[in-house]
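All protein chains but one are shown in place.
Right after this comes chain A.
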Amino acid sequence: MKLFVTEGNPHCLKVLAAAELIGVKCDVSHVNHEERVVPHLSRPTLPALLLPCGLHLFTPNSICRYFFETSGHESSNLSNQWLEWEETELQPILAQALYMAVLQGKGAEAAQALRGPLSFLESSLGNRGCRFLTSDEEAVADIVLWAALYPFLSDPDFTAGALPQVRRWFQSVSLLDGCENAAYTVLKGEGLNALSGFLQKQPVPPSPRRDTKNSTQIELVVLAEESQRVMTPEEIEAAIQTWSRGLAECPDPVSRERPILPQEDLRNILITSALPYVNNVPHLGNIIGCVLSADVFARYGRLRGRNVLYVCGTDEYGTATENKAREEGISPQEICDKYHAVHAAIYEWFQIDFDFFGRTTTSHQTDIAQDIFWRLHERGYLLEDTVEQLRCESCQRFLADRFVEGVCPHCRYPEARGDQCDKCGRLINAVELQDPQCKVCKETPVVQSSKHLFLDLPKLETQLEEWLEKSLRAGDWTVNARQITRSWLRDGLKPRCITRDLLWGTPVPHPDFSDKVFYVWFDAPIGYLSITANYTNQWEKWWKNPEQVELYHFMAKDNVPFHSVVFPCSLLGAEDNYTLVGSIIATEYLNYEDTKFSKSRGVGVFGDMAMDTGIPADIWRFYLLYMRPENQDSAFSWADMALKNNSELLNNLGNFINRAGMFVTKFFQGCVPEMKLMDEDGQLLAQVGWELHHYIKLLDKVRIRDALKCILNISRLGNQYIQVNEPWKKIKGGDMDRLRAGTVTGVSVNVASLLSAMLEPYMPTVSATIREQLRVPECSAYSMLQDAGKFVCALPVRHRIGTVSPLFQKLEPDHIEALRRRFGGQQPEEEDPKQQAGAQAEASPEPGASSAPVEVVGIGAGDPEMAKQLAQAVAEQGERVRTLKGQKAEKAAIAAEVATLLDLKKQLELAEGRVPEPAPQKGKKK
């Protein structure tokens, strides 16, 4: 059996997902869009399946049906009906929508076109009330519809109305084995854009027929307009029972007494986040990619009663440090000491709750790295070879990795680094670079040879594959981590150099290589071990204990091969019973307002700057986690951050919790009132329970961003519940009404206490504040997050709460706009200032429909009002710069302020109708 597919073809997603889910054994062949696979069809038609009988299946849905049939699942009537609907109703509209969204850039129109079918799906799911389309088990129709809609529904920017049922169903299918994996194969994490090649080759789809009566069909099926999941009487009954159990059975939290060591009867989770390089201040992308994501998972694990050890530290060796030290005229160690403290302070501010935050320049690092080296050497896993290396004659040194730049030999990206290309992600040997340049003096380096040691990866490949097969099956690897690892194995492993001609590093103990140090990618991951060794002398209980310990690595996707291939090979080759990788959680990239973060250009928000914005750390955590680049790249945007803060935190979450608490205080003298549960209360309990259950399922699979949505869904449900029941009116009524007001208040304040538990991993301070305000018992979080999640009445009748006050503050557009300007970095010089002003106006959080264009014209023509405002801003900014200089502030901070000042001056000149002077020389850059 042979399956023919092609990348970037949305129909192939269906068949790949079905094949992975069922575990079909078939040969998958990737062909190009034009290949004619099915002999009797005159047009190329993909995907196609060559059946054992010699016939071809040439429609994606029939291929999916077949895969399901081979596992004994014949498609039911209902499933057939959905498939036929997908083929005849959805596909024509979808073809049109894809065309508009991808090739015409009309995302909003595409979303509009899809509203009809999506709301039909929404109401059908709501009426049926099952997990999946036809029942609580997935059917072939689920896979087909999921895959058909995937390009849109997985796009974080896609909006076609609130679709809570569709979103929930979509997520349930996404969690099935292999589905996300298939999506990654087809879309490569690029979202809709990955489809453009395919769509360009398709005929222009006809406009969807205006089927006026279609809407009546939808209405026919929509019985209840309300889109909430209707819970069954059994579910409601179960929810009420759970609720009434209260906090009776309260487990003890797992002790965090130092040193934390693996325990016999617990799940022992060892969490690492990629070690940040010491001489860069981390930016928001670094923070969400590693330390923050791992922190959420670690906190969650502790709440779930797991025995967690979370370690991280600064990666301190390498040329960059050496160079920085020379620049500042101090020793490399002093540089490391200085920046290690900077890192530690930033992470502390972000409330990253490490069990230990160490560093790699320690004697444990030398001991452990050298021990692993000798063991590899004794077992014959090291090779000796002469290497041609680039040497810069004018700088008098070998140019390691990042000190040489040139054209990527694979993808022709002009700024590829000596070890890896940022564009295509492939690893490079510096000598392979075309037109190499010394980064420091811009001279062309010469090739010189020198003797080096190599880790013999081909010899370890079989062992590695055996391990990975187990680990990939049992662990929670993200899709990109799986794909990157698989592609490395598929390409075949090559020996990798582990030594470098440098001074600042772990010395190679071999006498023949005494003037060399270990290459950072051999050395740095060993940092995880040595940092743990600095935490406890019993570190081997974590690192040489594969039976008891589950190891999770968190990182951005560019780090995957080193953690899934190179590092495990070092440990396997050392043959010392090391704990090997169990799961790799890799993120895609976070961009800054649609460009890259860049320290040298001053673009983006860096950890230290975030601290100066006056915005609390929890708000940063929330927004970064809300935008976490889980399946595809995402972008940090100031305007969006303000929007999310004001809509989700202030109006949704904060509003609900505050109202619940205020009702208790105002109407019931601060004590939880008597409650008598009615049907609709049971309905709410069941719905909240369902979200809690989903939250746990998602976080168990490290789907951090998606799980956050469950929290927001609960507070949305809570707000609706209060709104419908109007306790503030009922409290003024008779006894029955007053009892009703009491019940609604009591249930609401208990939902708030559940939210405090669910929020802990995401927003620890807010969580603690809620617990303090409501005086939530210590053990309630542990109790409610056990097993599949239990929403219990943790604040019983007569429980006295504390003083309630608002949790969040509005982020005002002016404040945000000022921050955006401050951190925008220098705009590219060639950009037309008019456009620039226009872009800013568009991005402002409140785009009054007509104000943007007017403003642009105003600036161009000279606008006295604008000029006045700008003159004021220039004066203020000038003062700020003078103060900073007076305080002898950080150079970088001053430079950023100066850039803002120059930018403002330029705008002022324009507003006054003067021609701006030519841009000043960029002397700041080194």
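Here is the rule we go by: a residue touches a chain if its C-beta (ideal position, glycine included) is under 8 Å from a C-beta of that chain, and two chains touch if they have at least 3 such contacts; residues count from 1.
Methods note: contacts and distances are computed from a predicted model.
Hidden from the displayed complex is a chain whose UniProt protein name, among "Mediator of RNA polymerase II transcription subunit 20", "Proteasome subunit beta type-1", "Vacuolar ATPase assembly protein VMA22" or "Eukaryotic translation elongation factor 1 epsilon-1", is "Eukaryotic translation elongation factor 1 epsilon-1". Of the candidate positions A:3, A:17, A:37 or A:57, contact with the unshown chain belongs to A:57. Listed residues A:66, A:592, A:638 or A:663: the one in touch with the omitted chain is A:66.
The missing chain, though absent from the display, is touched by one residue of A:85, A:349, A:454 or A:728; that residue is A:85.
Counting the whole complex, the residues of chain A in touch with the unshown chain are 39-43, 51-53, 55, 57-59, 61-63, 65-66, 69-70, 74-75, 77, 80-81, 83-85, 87-88, 91, 209, 211-214, 216-217, 220.
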